[in-house]
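A single protein chain has been omitted from the complex, and every remaining protein chain is retained in its original position.
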Amino acid sequence: MDKVIDHGQVAEHNAKLQQNLDADYAALGSILARRGQDIEQLTAKAQTFAVALPSWGVGTGGTRFARFPGKGEPRDVMEKLEDCAVIHQLTQATPTVSLHFPWDKSSDPAAMREFASKHGLGFDTVNSNTFQDQANQEQTYKFGSLTANAKAVREQAVAHNIECIELGRALGSKGLTVWVGDGANFPGQHNLRGALERYLDSMRDIYKALPADWLMYIEHKLFEPAFYATTIADWGTSYACANELGPKAKCLVDLGHHAPNTNIEMIVARLAQFGKLGGFHFNDSKYGDDDLDSGSINPFQLFLIFNELADVAQRDGDAFKPSYMLDQSHNVTDPIESLMSSAIEVQRSFVQSALVDRKALSAYQENNDVLLAAQTLKQAFRTDVSPILAMARARSGAAIDPVACYRATGYREKQATLRPPKAGASGSGIV
Amino acid sequence: MDKVIDHGQVAEHNAKLQQNLDADYAALGSILARRGQDIEQLTAKAQTFAVALPSWGVGTGGTRFARFPGKGEPRDVMEKLEDCAVIHQLTQATPTVSLHFPWDKSSDPAAMREFASKHGLGFDTVNSNTFQDQANQEQTYKFGSLTANAKAVREQAVAHNIECIELGRALGSKGLTVWVGDGANFPGQHNLRGALERYLDSMRDIYKALPADWLMYIEHKLFEPAFYATTIADWGTSYACANELGPKAKCLVDLGHHAPNTNIEMIVARLAQFGKLGGFHFNDSKYGDDDLDSGSINPFQLFLIFNELADVAQRDGDAFKPSYMLDQSHNVTDPIESLMSSAIEVQRSFVQSALVDRKALSAYQENNDVLLAAQTLKQAFRTDVSPILAMARARSGAAIDPVACYRATGYREKQATLRPPKAGASGSGIV
Amino acid sequence: MDKVIDHGQVAEHNAKLQQNLDADYAALGSILARRGQDIEQLTAKAQTFAVALPSWGVGTGGTRFARFPGKGEPRDVMEKLEDCAVIHQLTQATPTVSLHFPWDKSSDPAAMREFASKHGLGFDTVNSNTFQDQANQEQTYKFGSLTANAKAVREQAVAHNIECIELGRALGSKGLTVWVGDGANFPGQHNLRGALERYLDSMRDIYKALPADWLMYIEHKLFEPAFYATTIADWGTSYACANELGPKAKCLVDLGHHAPNTNIEMIVARLAQFGKLGGFHFNDSKYGDDDLDSGSINPFQLFLIFNELADVAQRDGDAFKPSYMLDQSHNVTDPIESLMSSAIEVQRSFVQSALVDRKALSAYQENNDVLLAAQTLKQAFRTDVSPILAMARARSGAAIDPVACYRATGYREKQATLRPPKAGASGSGIV
Partner (left out) sequence: MDKVIDHGQVAEHNAKLQQNLDADYAALGSILARRGQDIEQLTAKAQTFAVALPSWGVGTGGTRFARFPGKGEPRDVMEKLEDCAVIHQLTQATPTVSLHFPWDKSSDPAAMREFASKHGLGFDTVNSNTFQDQANQEQTYKFGSLTANAKAVREQAVAHNIECIELGRALGSKGLTVWVGDGANFPGQHNLRGALERYLDSMRDIYKALPADWLMYIEHKLFEPAFYATTIADWGTSYACANELGPKAKCLVDLGHHAPNTNIEMIVARLAQFGKLGGFHFNDSKYGDDDLDSGSINPFQLFLIFNELADVAQRDGDAFKPSYMLDQSHNVTDPIESLMSSAIEVQRSFVQSALVDRKALSAYQENNDVLLAAQTLKQAFRTDVSPILAMARARSGAAIDPVACYRATGYREKQATLRPPKAGASGSGIV
């Protein structure tokens, strides 16, 4: 397969680090062996991990106050795919890309498929956008899209979603993620129930257009851009709607879309129990939908989510295949570096959750031995599995230290030359 | 009917205030008439309002740090009923009492019914208690009740709930409210899904014991006494469980049981839309389950909840009969005064919501005239309907100014003599 | 004085409403008289109220997701002043405008002063902007401004603030408001203490440039645009910095800049007690810095803030002159309508706080009569002072119903023709 980064550069990078990695790996292996755990199994498991990249994540994000673009940002979907290929090449953990329409609408989908396939990339779920007005759009979404009072607006929004399905189909996607910012800024602006009734009507029309092997992911969010009431504000609403819509409708959990103090891993458990856990938008946050790098603020929470996923997997087995995606806004870092690091952080939680002795945990729970139950999770969490992750990369042909390798290649500087910023470009959007 | 307070005292009190009330009422009536609204209709509506009293609310509450008892606190259920009779006599807004077992278990239910009926009181839903251990109890609830790992604990908790139904039946109640504090203080303590599975199993057993004309109310709460994960933590879980259990299971909304920043009126709208809005525990809060007097912290929120209820009533008509109860903890006020004032605050929101011009509101919403839609609610909210509430009381034989009238009767001082505190009494409990 | 709106239109509008207003005013007057309060005094007090307009508030705001512009938006500072003149003409409550540089930098300040003075407008505090990069700016604020690690960045930010003082001086302003979004998105990005040390160094340089009769207002905010740590995040930091800087440095309270559940009126009391309460940015919010219309979400909170201000005024008398400004983002309403309504909402709280019987309140507090103390505030809050506010406007030559009058003038439609949108305009910015 072609690679964006020269394969030799990765090999050279790895060669320098391999010896130390081998030693660290052996040391960790011996520690794990004394606990009765087999490092090789864990490494094999790490190699199976995959999380999708958001096409919009490779551009620099921003806030309502400002956006501070970086050098060499991708200017179209092909350049975004190129950056995604780098990330996957250096991590081997991100084999799919999630597109956002109309941002990523291309006049040449065949070229996209060809490029993607050449670089080992596939296409994950597609995302519709009815939270912005596009140039030359008939109806405005200022007062809502799928929930708008005006029928013409709702029809336009439904048609856009159906077009997204068609665009995704052409690329091999198997799912549609629907996030709408629809809501009210004032008490009284909306009839709260009426808005949800219209939402369900619109979603039923989209649901009907889903191909047989597609799923539809409903994404809830507490607030922003609506600041008083958001129509799909919480998992309860998402779940009730997914129930109304049918078996192809699932709930998507974005880690930053909840009220303060919410126990997110319990929401994961609930959705799994009731058969509606669709997948994740991974990121981290301290205040609201901050869209920070996964695991950067509360890594234990990320682990606890994967601990729930391990529980579901044990219970439901192969039937359980949630969709994983990174959804972050990179305001002060190189997006490629953040996405590589974040994919690895999610993978870290995945591997750590495999360290949990579920049989012992169950026994402690059964006996109300609260302290040892808690310590069973903590011990798994505090195990530093970095050598496992690095070895998994090395064995898969990725970089032992992806950020260092990436910097060494000079990729960003090269793009700074090849991709001069467009005049007036205000960035690639943020979800 | 007998009255706890001498009827002459109330009449004398009213006589002094009637003239000013008439003048205020006329002034307000003229203002409303210029807006096209008929004060008499509103007063008649106000007279229909009723909210249940919590038997445990007439004692002084407390926190985990301390309880500072007041004078003349009721020491048993008959004395609690006596205090409730005072509240209803002076407000005519609280015709039912909600009992909590085993706290209110009586050896003489017939005497309770007779006393209640003599004072115009009935019995609202009954409440079970599996969050405390009672003396001589076989199994401890330290590690949960309906969700406990141990079957014997769950069976004891189920049996207690079934006993509550029987006790309530003997008194004429028609519903059982189930709140459990079950949850975990540590990640790992519970298998989150297993706990809810056990909860559902236990609840199914209780559900089977419900008489044909009874409802079961599921009460959720974010946290406390469990501080990491509460099994029934949010409306989503409550709703999913009510769905699993059947048509007699409904969701109960306590205003203080939500995450920070939650839009509670939207939860009301959602539960109504999906047919599961059972009723309310009214109180107010700033931080957590503070159990402050209704409307004392955020009166606009209380109004917005009643605005939703008015919307439901308009849509669903007579079919819609949610259960209303006060559930407060009175730590620094005379509980009788707080309950009277709080009943009136809830009644105030009920009357204010009737002032909303729903037709105009709908039209503004339809036209995206956000500002006037918002102002339609604000105008109703800022109308001071105090004269309407006072006139409704006067016409129903209650006190124009219940707190002043109550103080004038010297009821509390009399009880301070009649009800010397029991040694070591630590109060009547708090929910 | 010239008026943007023809005076005859306002007179005609008022003529139609005067009779009903007189009747409502008399009815309210009689109710207040029975409580021992003189409506004329309150109306006279209402007429003294003034709050500044933010120049950026007359444009449609937006979020990081989208901005949906309205018709006839102002395209430069002169057009913004024109809109402000309309607001002041119809409310007589907004006699000053607060400018934001460089957005409002004009090549002809004399024309600005002349226009303003002709329309009864003055200039409030000026605001610096170091949270965005401007075209042709040497240094980027991507990694901070007054706190930046790079000395050249800090010097540029200081120089900009000093330029703002000069620009404000030429217009008659007397204060500089400094809000910086500086902070970190990741643990480790900043040395937390080092950042504040650099902030203080920068601020000392700006402080030195303050004219003798100027004040400097430090504005804190919990988060956004920084999502892990904001250098000036809370009132404690603001207060400590104001203390370090000297007597001309004061703290500014924006109602949306606090952690969830924060008691803002207590912060007001604290800053007043310690001599550092500088002023307010009024708005309302449910989740974060939502910048909604003042009093639209939690009107009781706004009242409680003014209740504190009444307490300070009683204690500190004339010495106490906090700065009042509206600071809102109008995403779904006509900004002129929202600003008029919001000015009136703030004025409403100002008048309601004058209804509090402070002597009675003190006595209840002294006697621990908690219930009557609380009801003293509630009674003032629930008094509908709308007729007082309308009469104050009528007597001052403003409109009895500003929104209705404004709509009747057709001002917005006229501007839609006169002010075609600039190509690529992305709005006037949001603070």
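In this document, chain identifiers A, B and C correspond to the written order of the chains, with residue numbering beginning at 1 in each.
By our rule, a residue touches a chain if its C-beta (ideal position, glycine included) is under 8 Å from a C-beta of that chain, and two chains touch if they have at least 3 such contacts.
Keep in mind it's a predicted model, so treat the numbers as computed, not measured.
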From C:41, C:134 or C:149, residue that would touch the chain that is not displayed = C:149
Query = Which one touches the absent chain: C:24, C:293 or C:308?
reply = C:308
Key: Touching the absent chain when the full complex is considered, from B:19, B:41, B:117 or B:132   = B:132
Ask   = Looking at B:286, B:315, B:358 or B:407, which residue reaches the missing chain?
value = B:286
Message = Among C:11, C:33, C:152 or C:259, which one touches the chain that has been omitted from the display?
response = C:259
Residues of subunit B in contact with the chain not shown = 62-66, 68, 131-133, 140-143, 181, 185-187, 189, 222-225, 227-228, 260, 285-288, 290-293, 296-297, 331-333, 424, 426, 429-431
Inquiry  = Which parts of subunit C face the unshown chain closely enough to count as touching?
reply    = 142-143, 149, 184-194, 196-197, 222-223, 228-229, 233-237, 239-240, 258-263, 265-267, 269-270, 272-274, 300, 304, 307-308, 311-312, 315, 361-362, 364-368, 370-371, 373-378
Inquiry  = Could you pull out which residues of subunit A are in touch with the chain that's been left out?
reply    = 20, 23-24, 27-28, 30-31, 34, 260-261, 263, 286-287, 293, 295-301, 332-334, 337-338, 341, 368, 370-372, 374-375, 378, 381-384, 386, 403
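Note that in this section only the chains that are shown with their structure count from here on.
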Subunit B and subunit C: spacing of chain centres that average the CA atoms, whole Å = 39
Task = Measure off the straight-line distance from the CA centroid of subunit A to the CA centroid of subunit B, and report it in whole Å.
result = 43
Ask   = When you check subunit A against every other chain, which residues touch at least two of them?
value = 142-143, 185-187, 189, 222-223, 228, 260
